[in-house]
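This report refers to the structure that appears directly beneath it.
The complex appears here without one of its protein chains, the remainder shown in place.
Here is subunit A:
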Amino acid sequence: MNTIVVAQLQRQFQDYIVSLYQQGFLDNQFSELRKLQDEGTPDFVAEVVSLFFDDCSKLINTMSISLERPDNVDFKQVDSGVHQLKGSSSSVGARRVKNVCISFKECCDVQNREGCLRCLQQVDYEYKMLKTKLQDLFNLEKQILQAGGTIPQVDIN
């Protein structure tokens, strides 16, 4: 094991994950998920966020269809989708996605189709951005493990 390389990678990992919290991509619930990961389930966090991103893709597609025709928007369906997305983003600590869902719900409540479309676009952007960021984080984890190191516990408080 090259200890210098491991130390550098660990530092990179720490700095990166802290930046994700500071930039609002993640909140404390992500830390809670990381605490649940253990030797028996080393891919737990990756598995959960993968399910979350599947949710995002499906729900965004469904809501897009519901919002398609200006004269026939099913706001109840859109509201249901937003509620589910807010729930799962909250469960994984996807803070920016959750915050967009809050605005999205407000647009649904007043049946503002244009507002809903803007929120839909934004939630699509935010989840894809988060997906890229977390993929980079998981790649760093892999590199640390391949170099013989351990993943640092990071206290973001």
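FYI, a contact is a pair of C-beta atoms (placed from the backbone, for glycine too) under 8 Å apart; a residue touches a chain by one contact, two chains touch by 3 or more; residues count from 1.
Here, contacts and distances are computed from a predicted model.
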| item | value |
| --- | --- |
| Which of "Rab5-interacting protein", "Exoribonuclease phosphorolytic domain-containing protein", "Two-component response regulator 24" or "phosphatidylinositol N-acetylglucosaminyltransferase" matches, in UniProt, the chain that is not displayed | "Two-component response regulator 24" |
| Sole residue of A:Ile17, A:Leu67, A:Val92 or A:Ile151 that reaches the chain not shown, by the stated touch rule | A:Val92 |
| Touching residue (missing chain; options A:Gln8, A:Thr62 or A:Gln84) | A:Gln84 |
| Per the touch definition above, residue among A:Arg11, A:Lys35, A:Arg69 or A:Lys142 touching the missing chain | A:Lys35 |
| Touching residues on subunit A - with respect to the absent chain | 29, 32-33, 35-36, 38, 41, 44, 47-48, 51-52, 54-55, 83-84, 86-88, 90-93 |
